[in-house]
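I have a structure I would like to understand better, so I am pasting it below and will then ask my questions one at a time.
A single protein chain has been omitted from the complex, and every remaining protein chain is retained in its original position.
Labels A and B are assigned to the chains in the order they are written; within every chain, residues are numbered from 1.
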Amino acid sequence: MFKWKISSAAIALAALSALQAHAETGVTKDTIKIGMFAPMTGTSAIFGRYTIGVRAYYNMINAQGGVNGRKIEVVLEDDACNPATAVAATKRLVSQESVFAVHGGVCTAAVMAVKKELQRENVPFMNLGAAGASLVDPIASNLFSPLPNTTVVAQTLVNFAMSRPDTKRLAIISHPDDWGKSQLDPAIQLLKDKYKIEFVENVTMERGATDITPQILKLRVSKPDVVLSFLYPTETAIFVRSAHKYGLDAPLLGCFGAPYEDTVRRVDDPDATKNLYIFHALGGSSDGPEMSKWVEMIKKYGAPDGTIGDYDLSGIGGAQVVVEALKKAGPDPTREKFIEVLNSLKNFDTGVLSAPISFSADDHAGVKSGEMMTSLDGKLASVKTWPTSKK
Amino acid sequence: MSSTWGKRLGLAASALVLLLLFAAPKLANGYIIYILAMMCINVVMATGFNFVIGFLGQLVFANTAFFGIGAYCYSIVMVHTGLPFPVAFLAACIAGGVAGLIVGLPALRLTGFQLAIVTLAFNELMRWIYLHSGSIGGGASGMELPDPQFLGLELINDRQKYVFILAVTVVAIWMVRNIARSTVGRAIVSVGAGELAAASLTIPPVRYKIAAFGLSGFFTAIAGALFALLLGRVAPESFSLGQLLLGFAMVMVGGMGTVVGPILGAILLTAAPEFLRNIAGAEEILYSFLLIGLLLFMPSGLFGGLCALIPSLRERHLGAAQ
Partner (left out) sequence: MLGQLILSGISQGAIYALVALGMTVLYRTTAVLNFGYGDTFMLGAFVFYVFLKIAQMPFGVAALLTVAVMIGVGLVIERLLIRPIAARPHLLIAMMTIAISYLFRGATRMIWGRDVQPMPSLFDFPPVFIGDMVLTSQSLVIMVAAAVLVIVFFSFFNYSALGKLMQAASHSPRGAALIGINVPLFSACMWGLSVAIAAVAGILVAPVTLLYPDMGAATLLKAFAAMTLGGFGNLGGAVLGGVVLGISEQLCGGYISTSFMDIFPYLVILVVLLVYPAGMLGRSEITRV
């Protein structure tokens, strides 16, 4: 009798779970759960601002009725830019919160730590802001990156520098860490393959260093036509200041990570920044006409943290792609369908990024170009090749 | 309550806890398993570290260096040689022990704070080496590790790894407990309490100081190898100053110089960040308050506080040192 009771209970349970199993993980009748992780604390906390635009966008979609009748529910975890913490955060999102997909990661090291795990669990993963090319190379079936990666940035800078007339001598300063190297190496490669030259000087700067006199002096001695820099925001500002201080007046190029307006503000010396160009992935400057509707969106639907700038806006492209894929995945979204839709996305214009996003089954690097931000005649301008009005 | 009852209760409680821990893969989700595994790793690390700052009583900042050496040694052997997993693991432990002995040598000549500073510098130097380790250590981007096999069992997913990690942790704690009660352990503690006094009791301080360092390196490196195993990859970012201070805090919070103390500290300081994680910015401040509070009011750590309440818990081998 005891056995009979157990077996009937077992059958009932099995039937119930069979019914339950129909619904995809993270999807309920009226919600879809998206997990996010980003550095909200610690030394890289400024990059946590990528989440601001994204959350505002999801809120806006919800306010407009959601996706196929479901509201997007966001669960945000802090990874403090630390690989072990990122793993814990992601596991919580996947195993405890049972999210449908993950939209997160700004530090490449953190994303790489969870890449294999997420692939094993086949959880769709949209990169939030990490720039390492190793995210999508080697390709993972579930990981998509909607932003220009470090290879793209490096190549854009090199091509831009060489578009300046009579340019033969390029010098470079970078961080010795993974992020710096993943830009330095493609830059050296492209310079050699396409332009058949090498950098005349190649110096490194430690993250957190405040004085780089030896680096500046070495760069100056090499008499470069243009200097490329692959540095984090603070260090970029220090570099620009120091270059000016010691009379290194070649044009300076900065990479993705230190927005132009922020750098100018940090350097606080118009004389030092008059020949500065910084990589720009957005379609315009954050206080210009192109971005104004997104700025308004963040003000209305989001929780801005001070003045709205590039960081807040940069993640929105990815959010749009997520929503688009959810829409197209239909009223019964599954993770497979979601990934399938993403793989077929071509030339998706986000209105935020300067280039459209395209994915395919064997290429998940969604954006392959960017522009350089500078100021021409006192106004911010985004340029693709060297402006003729400047030297 | 007589001490035999206390002992029996303690044993029963430990047995129950162990049973639950080994059953966890069946009961809990992947996230909990991962946190438990990290707890085990931190327990071993804190225990290893305790040899030097707890038993020997020296201020040494080398724990993360040993941790990293264990992790990288394991990784390099796994990636570059074809040698089987147990060999890689053993290599890591031995490397840690040797590193400990090497660090122990200058300890004989240097005063307290100088030793602290030199080990701090050693820590940062190791990190620079990881960063510039090029193709051997993966350099800045770190290395992806192959999934190991142990005794015919594959250690691929978290649950499998967790069981192995738990088993190693239990064995390590058991070893430490026995060492603490042995002549070596007592000698180390007496040297820590007063070198000259120890020497007057014919305990050669030099030998036991170095032993303490070697043991510290050995056990901390075990934790490092387990860490690399769990994450499946190794990268310089994991071995920063923050990690070092966390190790310190674990030993201090739990109770220096005891066997149980670091275990408590490690468990608490692995679990706490999981709850506190999403409170913006407050982490550092809460952490500092915790540390300040402990230092002012409960310098023998949580375990010390517990012992004050329940004297029968006290670890008898430490005698007056507690």
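Everything below uses one rule, namely that a contact is a pair of C-beta atoms (placed from the backbone, for glycine too) under 8 Å apart; a residue touches a chain by one contact, two chains touch by 3 or more.
Worth saying up front: this structure is predicted, and the values here are computed from it rather than measured.
Only one of the listed residues, B:Ala12, B:Leu83 or B:Leu125, touches the absent chain: B:Leu125.
In the complete complex, the residue from B:Val184, B:Leu245 or B:Leu268 that touches the missing chain is B:Leu245. Listed residues A:Arg265, A:Lys327 or A:Lys346: the one in touch with the omitted chain is A:Arg265. Mapped onto subunit B, contacts with the missing chain fall at residues 53, 57-59, 106, 109-114, 116-118, 120-122, 124-125, 128, 132, 196, 241, 245, 248, 252, 256, 280-285, 287-289, 291-292, 295-296, 299. Listed here are the subunit A residues that touch the chain not shown: 41, 43, 45-46, 48-49, 176, 203-206, 208-215, 217-218, 221, 233-234, 237-238, 245-247, 265-269, 305-306.
The rule we apply is simple: only the chains that are shown with their structure count from here on.
Remark: subunit A and subunit B have CA centroids separated by 36 Å (rounded to whole angstrom).
Those residues of subunit B that touch subunit A in the shared complex are 29-32, 34-35, 38, 131-132, 139-142, 144, 157-158, 227, 231-233, 235-238, 242, 273-274, 277-278, 280-281, 283.
Per the touch definition, subunit A reaches subunit B in the complex via residues 40-41, 45, 76-78, 81-85, 87-89, 91-92, 94-96, 109, 112-113, 116-117, 120, 132, 134, 176-182.
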